[in-house]
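Handing you this structure, nothing more for now.
One protein chain omitted, others in place.
In order of appearance the chains are A, B and C, and numbering begins at 1 in each one.
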Amino acid sequence: VTIPVAVIGASGFLGGELTRLLLGHPRFELEYLTAESFVGQPLTDAHPNLWSLRDRRFEVADPDAIAGRCAVAFVATSAPVAAALVPQLLQRGLECVIDLSPAHRLRDEVVHHKWYPDAERDPAAAAVAVYGLPEVNREMLRSCRLIASPGCFATATSLALLPVGKLDGVALSAVTVDAKSGSTGSGSHPTASGMHARRTGVMSPYAPTTHRHVPEVRQTLVDAGVTPADAPLRLGMSAYAVDAVRGLLSCAYAFVDDSIDETQVRRAVYQTFKGERFVRTVSAQRGIAPLPDPRVLVGSNTCQVGGFYDADAQRLVLVAALDNMLKGGAGQALQAANARYGWDEADGLSTEGMYP
Amino acid sequence: VTIPVAVIGASGFLGGELTRLLLGHPRFELEYLTAESFVGQPLTDAHPNLWSLRDRRFEVADPDAIAGRCAVAFVATSAPVAAALVPQLLQRGLECVIDLSPAHRLRDEVVHHKWYPDAERDPAAAAVAVYGLPEVNREMLRSCRLIASPGCFATATSLALLPVGKLDGVALSAVTVDAKSGSTGSGSHPTASGMHARRTGVMSPYAPTTHRHVPEVRQTLVDAGVTPADAPLRLGMSAYAVDAVRGLLSCAYAFVDDSIDETQVRRAVYQTFKGERFVRTVSAQRGIAPLPDPRVLVGSNTCQVGGFYDADAQRLVLVAALDNMLKGGAGQALQAANARYGWDEADGLSTEGMYP
Amino acid sequence: VTIPVAVIGASGFLGGELTRLLLGHPRFELEYLTAESFVGQPLTDAHPNLWSLRDRRFEVADPDAIAGRCAVAFVATSAPVAAALVPQLLQRGLECVIDLSPAHRLRDEVVHHKWYPDAERDPAAAAVAVYGLPEVNREMLRSCRLIASPGCFATATSLALLPVGKLDGVALSAVTVDAKSGSTGSGSHPTASGMHARRTGVMSPYAPTTHRHVPEVRQTLVDAGVTPADAPLRLGMSAYAVDAVRGLLSCAYAFVDDSIDETQVRRAVYQTFKGERFVRTVSAQRGIAPLPDPRVLVGSNTCQVGGFYDADAQRLVLVAALDNMLKGGAGQALQAANARYGWDEADGLSTEGMYP
Partner (left out) sequence: VTIPVAVIGASGFLGGELTRLLLGHPRFELEYLTAESFVGQPLTDAHPNLWSLRDRRFEVADPDAIAGRCAVAFVATSAPVAAALVPQLLQRGLECVIDLSPAHRLRDEVVHHKWYPDAERDPAAAAVAVYGLPEVNREMLRSCRLIASPGCFATATSLALLPVGKLDGVALSAVTVDAKSGSTGSGSHPTASGMHARRTGVMSPYAPTTHRHVPEVRQTLVDAGVTPADAPLRLGMSAYAVDAVRGLLSCAYAFVDDSIDETQVRRAVYQTFKGERFVRTVSAQRGIAPLPDPRVLVGSNTCQVGGFYDADAQRLVLVAALDNMLKGGAGQALQAANARYGWDEADGLSTEGMYP
């Protein structure tokens, strides 16, 4: 008994990755694939790697047809499209919709409208959405009807900062985040600066002072009890494009007042994530690639988190690495869907990266 | 009931990839991992991606211990080491040894010694070796005791040229092969020219006139009946290093006397490989990446083969693409082992690449 | 006394490179820069590296204005645009026009129209064009009015094959060329397959059986006396995209009947190019990067040529490497312009690459 699923927006990078993962999932079955600009074309026109689906074609995203044929839908479109479509799918009775867009991530309507003014959403849908970070919201995901799958920067940054909750005596007041991302993070739409000749070898501060994922991280840290709701962290993020196809590294820095030692930091990271299937504490200082590096995680749903302490400057350094297409995107969405159904969270997902 | 296996030479690139694949195999169970220069160290010192094996350590390659604990051994060492070790493993009763080195690939002793003078081998072992290209030798692999797993260039070039056997009226006399390879093909040993700063962006003819895999291709083409044993093809190969981590593209060119058309060539490719799990005929001229390209095969055991015809110059162009770590290395070895046991050849292997 | 020049089509990759070179030229002075889609915008919008030109803006390509302000024009547009514009510039009295497009390269009108049907050109202009490969046409360039600057693949392939003219006793009948190119070779226009995420790590046979530069090479080989006009070489080219920003490697293969030795081949290469400023014979088998590789030529106008002989297969291997933006494009155009004026051909050009 398998559950028929739809992938809405299946021609993009995340949609393609989700399709690849679902192909190997033991319980979900690909039934409906949509892509506005590819309707009628074979799936392999957009994803030449998905050869075993060479007889499948992209269809239109018709809510009635989707509801008629599927029980679950993954939505990998832009926020405005998702904001419009998700309520229609829920009204037509789908068991669960997993929204990979940012349309339903921010619970506060005011905050949502400030950051996503173009994504006019249905408050009723937003009200039932559960933020899909299993490491924080696992229990709430069980049997929920709408999963708001986290952003890639938000996932890495939230996971990097969660251990602060286990660091006794450390009160954070200001955190700066320097996040580095590969080119799949910019989507599949052709742009002048995204061309290989120009994008190769860059170290480019494309968002030096602010990023849409900041309020998402803040909301998660409050949810997890890491920072109080009434005095949230002063949180700044700067985002950089670097030369990698997949991969995201989020590096959070905070000066602390009381002296701590690195062992405490490592222990806090370890305590926070022990038992987690997809988060590894990486603090070993030996071997090839001893520190968190998305390079060794390519193809896996794992996030590596490392905690360090700069004694000279009394500075806390928390680093999280992941594959933005997996734990930062399609893999995370599938993990949350697995959690929603009470299955093994690793169904259809790999814990081991491909390296080199 | 699983079969305990050893990976000999598990610290290199191929050994690590094999270990990763075996971790996901339904019937083989990793029991013994060796690496001369890592004895006693955790596996993750060499392969930080294989986190779920973080409690495993490299051991010495002791034939008695291997035979005592394992039924099958994959040997991913240099040819001289494999030439010495394989007979010892067979004598101690292992069910099957899969040799990824070139030590047992060439059946003719004279040819072997010409190309691998440093790999003094046991003729008795060589005599029972089956060349592990399932697309040619599937039946002989069943229940064999020694599999000589093909080289990466040889696999791609042989698969590119096999369709010539289905091209009526075309008699090849001379073929030139231009083969392009990524950096994992050069092994894990640090070298000056292999450093990132020097190896990035290269197009380097590192073997412009000859390559050790040429006699291997010739032997395979004779075995497959593509070329007669008594008048073998005049076959030249030039090998190039290009900027990719994984990937190999072999391009075979031949001028033909009688005019043919491209449809015939495509049909020959299709006829040669229809029904094959891991060879795709790629001749579509549509969509993203419409032609054979190892880029779309990263992580998969698939080989793409495309056949083209240059009518202006009466020139046949046959191209094969693969991931050198998989169909060109560890994946091929596992596929052959699956075939040897009569299992699904795809057990533990992926047919879909990771792209982008 | 400097000569004021125009760069027509200055927003593309070649136009930008030409502008960069002219900035350092001792006698030419940048006066007029055009780009259809950037009119009125600062030059640095397209070329952020050309900081010292930050006060210059792109203008419209008005022939009268260009003729009024400039004595020389470099045209780096598409062939149809160049075909229309060049005669207008010549009629208005420019001393010399250097056309980097293919509009005036092929002398034979029939051949031109077969390969460039969209570039309807003025036969009178075509009749005065000199093919701008100084190593072949140096004398004819002196004081000419129109230089048809060679294509990148044609330059490398012609230079690779010229030494055949010095190989006594070798009569070529069929040559296959395998040419590998970096991403700047595809131009600056955004495309789906040119995006970094998809173009990184490729080995892609984008033109497996034919290429527009084939007739150009054929014409050059006849001009140079390497092959007779009445029995031209059977010449096939296959073109590949590989992962490099700059760089082109052309590899020409030919089976020969009479046995020769590699020393003869090296000597032929050396004899062909001795005295040439921008062609190096590379046959040393020592040190880092001992063979022709565009990687070591980045930023230089040099072409490396190497000749090899595969004794086993009686196969001649001729390889030429260059930076497609320089000796394969803007550098070549400037070298020819220098030759046209009788200046040092290296004016404004570098002979040394940047490596690593």
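Rule of thumb we're sticking to: a contact is a pair of C-beta atoms (placed from the backbone, for glycine too) under 8 Å apart; a residue touches a chain by one contact, two chains touch by 3 or more.
What you are looking at is a predicted structure, and each value in this text was computed from that prediction instead of being measured.
Pick from B:41, B:200, B:264 or B:314: which residue touches the chain that isn't shown?
B:200
With the full complex in mind, choose from C:130, C:160, C:239 or C:297 the residue touching the hidden chain.
Going through C:130, C:160, C:239 or C:297 one by one, C:297 is the residue touching the chain not shown.
Considering the whole complex, which of A:214, A:303, A:333 or A:349 touches the chain not shown?
Among A:214, A:303, A:333 or A:349, only A:214 touches the chain that is not shown.
Even though one chain is hidden, which residues of subunit B still touch it in the full complex?
13, 182-184, 186, 188, 190-192, 194-197, 199-201, 243, 245
When the complex is taken as a whole, what residues of subunit C touch the one chain not shown?
13, 16, 20, 23-24, 41-42, 44-52, 183-184, 245-246, 280, 284, 286-290, 293, 296-300, 302, 350-356
Determine and list the subunit A residues touching the chain excluded from the picture.
Considering the whole complex, subunit A reaches the absent chain at 174, 176, 178, 180, 182, 192-193, 197-198, 200-206, 208-210, 214, 234-236, 238, 240, 242-249, 251, 253, 255, 262, 288-289, 291-295, 298, 306, 308-315, 317, 319, 321, 355-356.
The rule we apply is simple: only the chains that are shown with their structure count from here on.
So how far apart, in whole Å, are subunit A and subunit B when each is placed at the average of its C-alpha atoms?
A distance of 36 Å separates the two centres.
On a C-alpha centroid basis, what's the spacing between subunit B and subunit C, in Å?
38
Which parts of subunit B, given as residue numbers and ranges, touch two or more other chains?
If we look for residues of subunit B contacting two or more partner chains, we find 245-246, 288-289, 293, 298, 355-356.
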